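Working notes for the structure below.
Missing here: one protein chain of the complex. Every other protein chain is in place.
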Amino acid sequence: MFFLNVLTSGLLSGLMYALVAIGFVLIYKASGVFNFAQGSMVLFAALTFVVLNEHGLPFWAAFPITVLVMIVGAVLIERLVLRPLVNRSPNTLFMATLGLSFVIEGLAQALFGSDVHQLDLGIDDMPLDLWGLQISTFDIFASAVAVVLVAVLAVLFSKTRMGISLRAVADDTLAAQSIGIRLPRIWQIVWSVSGLVALVAGLLWGARQGVQFSLSLVVLKAMPVLIIGGFSSIPGAIVGGLLVGATENLADIYIGPLVQGSVSTWFAYILAVAFLLIRPSGLFGETTIARV
Amino acid sequence: MTLHKTLALFGALLLGSTSLSAAAHAADHDGQQLYPLLSYRTGPYAPSGIPQWAGIRDYLTYVNDVQGGVDGVKVFVQECETAYTVERAFECYERYKNGYDGAPVAILMGTSSGFDAAASEKVRADKIPLVTNAGGREDAVDGSVFPYQFPLLFDYWTEASIVVDYVAKQVGGYDKLKGLKIATLYHDSGYGRDTIEPLATLSKKYGFEDIEIPVPHPGEQQQAQWQQIKQQAADWVFFRAWGVMAPVGIKTAARVGFPADHIIGDIWTGSEEDVRPAGTAAKGYLAVSVFPSGTDFKVSQTLKKDVIDAGKGDLKDQSKFGSVYYNAGLVTAIIYIEALRTGHKQFGDRPLTAAEGQWALEHLDITPQRIEELGATGLLSPLKVTASDHEGSPAAKIVQWDGKEWHAKTDWLNGDRALFHDAIFAKAAAYAKEKSLPAREAATN
Amino acid sequence: MSAPILDVQQVSLSFRGIKALTDLSFAVEKGEICALIGPNGAGKSSLLNIVNGVYRASSGRIIFDGAPFDRPTPMAAAQRGIGRTFQNNALFHRMSVLDNVLTGLTRLGRCNLLEIAFRVGRHPAERRAFRQRADEIIGFLEIGAYRDTVVGGLPYGLQKRVEMARALVASPTLLLLDEPIAGMNAEEKTELSRLIAEVNRVFGTTIVLIEHDIGVVMGLSHHVVVLDYGRKVGDGTPAEVRRNPEVIAAYLGTRH
Partner (left out) sequence: MTAIISQAPADRPVLTPRTVLLALGLVILAVVPVIGSDYWLNSLIVPTLVMGLAGVGLNLLTGYAGLVSLGSAAFMSIGAFSTYNLILRVPALPLPVALIVAGLIAASAGVLFGLPSLRIKGFYLSASTLGAQFFFEWLFTNFHWFSNDSMSLTISAPRLAIFGHDLNSPVGRYSLVVVTTLLLLWLAHNLIDSRIGRDWMAIRDMDTAAAVAGIPVGRRKLLAYGVSSFFCGIAGALWAFCYLGTADAHAFDLDKSFQVLFIVIIGGSASILGNFLGAAFIVLTPIALDILVQALGLDGIVDHGTVSNMLRIVFGAIIILLLIKEPDGLASLIGRLARRLSARPSRGTP
């Protein structure tokens, strides 16, 4: 039973990792950018929301305003950072998002202060005992939100015009452009959507740990998730998240005591490398055949 | 075109600023005492830093503006952002160690344990006394080995014994500890691991079961660890967190059904910033407190009147006035000023040198009467430092969070420092041997 | 008659179920120029890729210089003396012509890391010898004027020569050329065909080349192998192949 509880709690935290990873995947798919600033976006979104909330705006007002702010941010990022850096090496783009994370974090703290904010979504975080498994209402709520979010994204990308253009861009950027898809527009949309995902992730994480700077550190948890799942696969992000969450929790409890301490800071990466050796492009990443 | 732009950018930054800094030297701070404030107002630890700097600055403003300086000597604060990194702190240290603009450094008040640990060799070489309030390396209390380090007020070993002492009192005496389970949930770092050894000693002495569980940095997931605590049926939890680990831990404890009033937080796990985000889950939570919160102290009232209400305060968010970290800053500043006063009695009312600052610290004696005069009764415990004992008399209270504020559950507790004396001094001796340090001459009086 | 330098025996290759080569066999004699011809997608490049270990055959084997490959890898092929150029130039774009050519010699290097790092021991001599050899080949292929230019900016025709120089510099016994004169004007074609013949004559290098320009092929090669849909449809001297009805069918577009 203890084992099962550890496993479940791992899976539940894995779902949270997956949420952050999805934001990554969206951006990587559409623009090939390994967006290190995703963590800062989570922080910024959650801070914006919580500060609005503290100023008396109810949830239904604060949420859309925050979304709007994230959209403006996405447009600015596309204009000021992505567009001038088009066609540059992945390393350069990665560095640019690192610089971007400084800007966003500085901005977040300059605008909203460095305080730790309490965020109460009004959902009880007390455990329910389900056949010996301890799961809280909040866990169930968070999982439901994650599932709904993924479902909405899936519909958005398979059924709408915008989603189809996005997939076209992901498959073949040049071909997509040649049939008249405007890349900057797609980027703006994708960064906006991933801003929305960041907000949802930020609210769920923030409700647990308080909205504060360390929210931006979730990016470190998302990295092995991405590597295992593949940078460009949403199902991969989810499966990767669950895998990482479960194994690192188990490793901490069962391997940790053998080596004098917790191992989860690096365990996920070693796991990721092991996975890569078997599948060099992640679990769900596309394999490419070298053509010469 | 681009060439010019980029060059201008780069050049202006590097050359411009250095030349400007040279020009700034025209301003004169002769006859003042330099207080280099190695702050961190950005990054993950900013929430714990900002109120501290305000506490320090407000008290120094009070001393300068209302009291006309320390015995007439004004304190000149130069702040330097370190972003909580050791290397930025080093640069700040190097920039100000020899004084600035005519104002010398007498005492350096440390601000982050990373820097304090790393600066050990530097301050020895530069002969600058470094004070680390409640959190330096334990073996530095041996002033014969660490003449320039002053881990004042408190240490984690004493903390461990205070926690055990408090638990013993709750269960009805030390003899009742046998068979009890005390789990320590610690931040997996040098700071967190520091209590492993003293707890092992205490466990051996009193017969309670010592369960040690690490949480990896930053500690935003603790479900597994708390489930482990539940599974092993721990009676008490000594919670040694840092940053985000604190609220997450308190919430998770509630989730697994561990009572908050059986969790005793470490001194860095007992601020408003630690419990507020945990909401109702934190009600009843206990913590070890070296820097009691509150605004009722006489000195706080004075500051409120003469500094805050006069618009000279450093706090942007007034609700932080009287918080744990604000008062920690206040205590830091009070100790600093008292050390300067001690030095002035010996050397005259003028800016002190680092050597004089070191002498002053080794003769610092803040008696209960003096504390009363300062209006800091209850805020500061009596402190007497000597050349061989660089810590003074460690003391802390146990406080409880009622959902809105902290309430003291006990008066100052001193713990069982004697129990660890030999182990700590043996460590200092081992260090002296490794570094082949010459034995220090007996303190000159 | 001596044993063939290259003996392709019943080689098949398939990608995800699609057959690229089926049961292909032919032999190349030492010292000859052998042309592989056939329509696009006939499997010619795939065959070269198998010969020098970029792909691994699904079945069948390659005997080179009297022995098969234990583990067919590009490295093993290069070590045994197989040089290669690619259809869409595979040069190192950010390096100079000389550096590109020098990479071809790397496997002949004998000095160790320390000798290189400290410029001692055998290193200075080896360095000089390599430069000299590279300059020889660069001179032979008449690209000396561009010796220190970064190849990424050179015109296509010159890049082809640089690639050939890189393949030739380590004196391979077998040289595989994938469409060496494609995309050139008539004058360039003549020039390069002359150089290829020259390489074959002067160095005695056996050459297997893929080419679409039948005129050039017939003039240049001693031996022609015709592929269509992964199968061999003709094999013989240029004159023989020219008379082969199956070849004519494949080339005139009369599909069977």
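Order of writing sets the labels: A, B and C. Residues in every chain begin at 1.
One rule holds in what follows: a residue touches a chain if its C-beta (ideal position, glycine included) is under 8 Å from a C-beta of that chain, and two chains touch if they have at least 3 such contacts.
Just so you know, these numbers come straight off a predicted model, no measurement behind them.
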Considering the entire complex, write down the shown chains that touch the omitted one.
A, B, C
The one of A:P64, A:P90 or A:P184 in touch with the missing chain is A:P90
Among C:N52, C:T173 or C:T206, which one touches the chain that has been omitted from the display?
C:N52
Absent chain, residues of chain A that touch it
34, 80-81, 84-85, 88, 90-92, 94-96, 98-103, 105-107, 109-110, 113-114, 220, 223-224, 227, 231, 259-261, 263, 265-266, 269-270, 272-273, 276-277, 280-282, 285, 290, 292
Which parts of chain C face the unshown chain closely enough to count as touching?
52, 54, 73-75, 77-79, 84, 86, 90-95, 99-100, 102-107, 109, 113, 116-119, 123, 127, 130, 145-150, 152-153, 166-167, 170
Which residues does chain B use to touch the chain missing from this display?
2-3, 5-7, 9-10, 13-14, 16-18, 20-21, 23-24, 39, 41-42, 46, 50, 53, 78-81, 83, 85-88, 90-91, 94-95, 98, 114, 117-122, 125, 137-139, 188-190, 193-194, 314, 316, 427, 430-431, 434-435
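By definition in this document, only the chains that are shown with their structure count from here on.
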Specify the chain most distant from chain B by Cα centroid.
C
Using CA atom means as chain centres, which chain is nearest the centre of all the protein shown?
A
Find the geometric centre of each of chain B and chain C from their Cα atoms only, then give the gap between the two centres in Å, rounded to an integer.
72
Euclidean distance of C-alpha centroids - chain A vs chain C, Å:
48
By residue number and range, which residues of chain C touch two or more other chains?
none
For chain B, which residues count as touching chain A in their complex?
41-44, 46-47, 49-50, 188, 214-218, 220-221, 223-225, 227-228, 231, 243-244, 247-248, 251, 254-257, 273, 276-279, 281, 316-317
Counting only contacts in the complex, chain A reaches chain B at residues 2, 5-6, 9-10, 12-13, 105-106, 109, 113-120, 125-127, 134, 136, 205, 208-214, 217-218, 249-250, 252-253, 256, 261-265
